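Removed: one protein chain of the complex. Kept in place: all other protein chains.
Going by the order they are written in, the chains are A, B and C; count residues from 1 in each one.
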Amino acid sequence: MIIVMKPDHQPEDLRRLINRLEDLGLKTHLSKGEHRTLVGAIGDEGLLQEVPLESLPGVEKVMPILKPYKLVSREFKPEDTVIDVQGQQIGGKEIQMMAGPCAVESREVLEEIARALVPYGVKFLRGGAFKPRTSPYSFQGLGEKALKFLAAVREQTGMLVVTELMDPRDAVLVAKYADIIQIGTRNMQNFRLLTEVGNIDKPVILKRGMSATIKELLMSAEYIMSEGNHRVILCERGIRTFETETRNTLDISAIPLLKQLTHLPVIVDPSHAVGRADLVAPVSRAAIAAGADGLMVEVHVRPEEAWSDGPQSLRPQVFGKMMTELQKVAEAVGRTLSIQEDSDSRGDRTVAAG
Amino acid sequence: MIIVMKPDHQPEDLRRLINRLEDLGLKTHLSKGEHRTLVGAIGDEGLLQEVPLESLPGVEKVMPILKPYKLVSREFKPEDTVIDVQGQQIGGKEIQMMAGPCAVESREVLEEIARALVPYGVKFLRGGAFKPRTSPYSFQGLGEKALKFLAAVREQTGMLVVTELMDPRDAVLVAKYADIIQIGTRNMQNFRLLTEVGNIDKPVILKRGMSATIKELLMSAEYIMSEGNHRVILCERGIRTFETETRNTLDISAIPLLKQLTHLPVIVDPSHAVGRADLVAPVSRAAIAAGADGLMVEVHVRPEEAWSDGPQSLRPQVFGKMMTELQKVAEAVGRTLSIQEDSDSRGDRTVAAG
Amino acid sequence: MIIVMKPDHQPEDLRRLINRLEDLGLKTHLSKGEHRTLVGAIGDEGLLQEVPLESLPGVEKVMPILKPYKLVSREFKPEDTVIDVQGQQIGGKEIQMMAGPCAVESREVLEEIARALVPYGVKFLRGGAFKPRTSPYSFQGLGEKALKFLAAVREQTGMLVVTELMDPRDAVLVAKYADIIQIGTRNMQNFRLLTEVGNIDKPVILKRGMSATIKELLMSAEYIMSEGNHRVILCERGIRTFETETRNTLDISAIPLLKQLTHLPVIVDPSHAVGRADLVAPVSRAAIAAGADGLMVEVHVRPEEAWSDGPQSLRPQVFGKMMTELQKVAEAVGRTLSIQEDSDSRGDRTVAAG
Partner (left out) sequence: MIIVMKPDHQPEDLRRLINRLEDLGLKTHLSKGEHRTLVGAIGDEGLLQEVPLESLPGVEKVMPILKPYKLVSREFKPEDTVIDVQGQQIGGKEIQMMAGPCAVESREVLEEIARALVPYGVKFLRGGAFKPRTSPYSFQGLGEKALKFLAAVREQTGMLVVTELMDPRDAVLVAKYADIIQIGTRNMQNFRLLTEVGNIDKPVILKRGMSATIKELLMSAEYIMSEGNHRVILCERGIRTFETETRNTLDISAIPLLKQLTHLPVIVDPSHAVGRADLVAPVSRAAIAAGADGLMVEVHVRPEEAWSDGPQSLRPQVFGKMMTELQKVAEAVGRTLSIQEDSDSRGDRTVAAG
């Protein structure tokens, strides 16, 4: 850490600062320039993050040198983390698609959607049981009933279940049914919830807060990992900007940047990023071209009847057409994307389900 | 609600839309212009908020006419809501100051801070028992121990306690000790937590999310009110923008705008808005000049030793000087701000505490 | 246009509004709902854009129905505009690459860069003669001397010249040397400059302002087209957001959105969007996957010696490697991207230059 002194600091300000640093067990290093005096603090920078050196008299600014996260960083673990979910790999060569309705509405509609997705090779079914809605008067999700529908459809189709956890009190319940637990954008800094999923033995998709920096996203992942759960998948889903034509602005550069800073897999949710069905396909292609390990896409058999997020949901045929495009882009960047039903595993499941 | 049809819509698109609206029990109204055809939907607009009309073929855009909130709105309740907290009014003529450390660190330091604030007429002591921290390695608060210290200092000084609730599982505990429950900026859209405090009989300070719109803030207040708790105090605390010189950008116009849209009291947290002690006073003066009903300010006897948010904490003398300035501004805008210890009540308390 | 009346408007407010609209030659249409009264104004909405109806007593809000631009819109011209620049097409099937240094530094370095680009099939050489620099103490460009170097290198290599115009007084000068005139991000709303290039017979690249909405970008293009110059190429180059890890945030969804709203070609400047050489390639791949018609990339033979924007400039070998990747992505989305020197045209040029 470098501490810059004000031009008019007093000798005792400098002495006080150095004493403080040395009391913390840090070595200090003084450098007097023509315009400014600097103090370098050498040692555990983490210690200093808790100490408000800016409040000491004579201090102009404090500049950290190291990154504030550790377990999530590539410096800590150089090789890519590949997460295995019931035999499916996330973060490997294969790009994984997660698709389904915003909210689970009924067993029938969920089944209909899942059956429409299986032929395109989709392995992960997303669907909300608990829905964070801006308005208290909007549909809030079917709760445990929806979880049961998801599990039933998993039995029937072999698709794995991705669903959101909103409340630490539901952690055990959701973990019982989900193959991957999703932490939504509004909960990225719900630190209690992060701690909770850090103690569960299920992979977690952590969605970037809509106004969270890359650094804050990584710090939130660090929360989960520091509790012991190392199976974290980061999800870029658009940030809030001044532009109003789209619901959010997908931060496309976040994908390669995260790949540089962390070893964790990175997926993208194009549906919430743009908020309009007609832009989902081009933005999905871009995400894969930029290096995303997977996509989470809202699909509904009848978007105009969806109870939540209809305007951004794709119809299955449109989704299917997109899959063909995505496969080509995936191959162009040296990845694979399966767009056909995996007959073997499904055969097994069908038998198992029978 | 007005639905604008695409220029190239088909007659059946229009028919399908109108049928859909009429099925919902709405009256429709067709208006064909030179360039666009519009359909007005007359009736309960709330019904339509759940229906993704944008997904219907031929629809270009949907424009709501009414506001999506009700209980919080001035239209619903024209007169100002004044909230009584143990005899202190929030939202009346008197401007209320809430001050104290970011986090409760120890009983001694808390007492020291409270004793430094009482002589300036401060009635509300703020202090975090549960702290939402960006890093898992930062101090997370003393929990119940801190709540007990706050209660003890209330006994000694007569100051009322404002403290944050982060987890629905702690609601009963926090409500037991707090006079006002605070919902922090990162939890403004933690809807489960909102529902929880909506069912508690304590006033709630709802801080604006750092990237929440005014409308979203009001919708979150509507969550609390719709559960039955009508004692909600809104708090502007700065929004996230591109400017990096300050921690956030205080949205000063949010104060008069909220006063127009809602009957609820509006306070301001200048400390988190600017993130630097040296800007707290001018921004506090501005907040009062713009019509704020109160301020929540971080004060610490030794900011350079604070365990959290030291750089933005005021020393008591600086706070005292600011109070004198604020009183003048308050009077200039027809409000009052007491800057002297209320000897009577304190006398009572001292006896009671004895 | 729809005008929404306040719930408490007076009958004379309504009468005054209707008279005003009818005086403007518009037909009106009244619709009284339970909660609000609406007035529809039918006719030339452009007329109304100049009339501050919000200032009339009793008016709550005014909602435009039509888009404020015309010549740029797809509604006006449904088919794609393909711009021919000395035989090279922009907006057609072929993706066009524009590359070169931020600023022209010397004839030698410019030549060296151009010679390094030609083998990769790059047809457009970018280089600034006039540089908009944040600091008055930074290098401001070589001016006309740089324009002459660009022209000389065009003679030698056959590359076409793209260079920025900053000042209406330099319009004739720049037009004399440039094949495409660039309007920079800080000048997107320099309306005098837009009017100037609207009167020049050269294609124009209009870069999106760093905080301009899509609508504002289109309005600025409308300025140029309304003066008679219809050869406008739009350029997305990143918008300003709260994220600080990258210089700007590339708005990837702007590409398909612009393609929908306008018939004009859309290119992307990944270098300014990210501000770091290491993120240019993945973001470039994404831009092409999302449908961009071309890219403008900063390349320098020795970035560490560049007089401007060194940190975001690619070395030629890195650029070459990227070109191979981009070609694959282009093909995956049904486009072509040539990555080889066009021997014929160059032969001609070499002779001509001799």
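The working rule: contacts are C-beta pairs under 8 Å (C-beta built on N, C-alpha and C of every residue); 3 or more make two chains touch, one makes a residue touch a chain.
As the structure is a computational prediction, the values presented were derived from the model and not from experiment.
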For the chain omitted from this view, which of the shown chains does it touch?
-> A, B, C
Which residue from C:Ile65, C:Leu147, C:Met166 or C:Leu250 sits in contact with the chain not drawn here?
-> C:Met166
Residue of C:Thr249, C:Thr262 or C:Ser313 in touch with the missing chain, whole complex considered = C:Ser313
For chain B, which residues reach the chain that was dropped from this view?
-> 211, 213-215, 239, 241-246, 249-257, 260, 273-274, 278-279, 282-283, 285-291, 325, 328-329, 331-333
What residue numbers in chain C mark contact with the hidden partner chain?
-> 20, 46, 49-56, 68-69, 132-140, 166-169, 186-187, 189-192, 194-195, 209-211, 216, 219, 222-223, 226-227, 240, 276-277, 303-307, 309-311, 313
Touching the missing chain, which residues of chain A?
-> 2, 4, 7, 29, 31, 33-36, 38, 40, 42-43, 45, 63, 65-66, 75, 211, 240-242, 244
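Here, only the chains that are shown with their structure count from here on.
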If we define chain centres by averaging CA atoms, which chain lands farthest from chain B? Would you check?
-> C
Specify the chain with the shortest distance from its C-alpha centroid to the centroid of every protein C-alpha atom present.
-> A
How far is the middle of chain A from the middle of chain C, if each middle is the mean of its Cα atoms, in Å?
-> 32
Expected list for chain A, residues touching two or more other chains, is 211
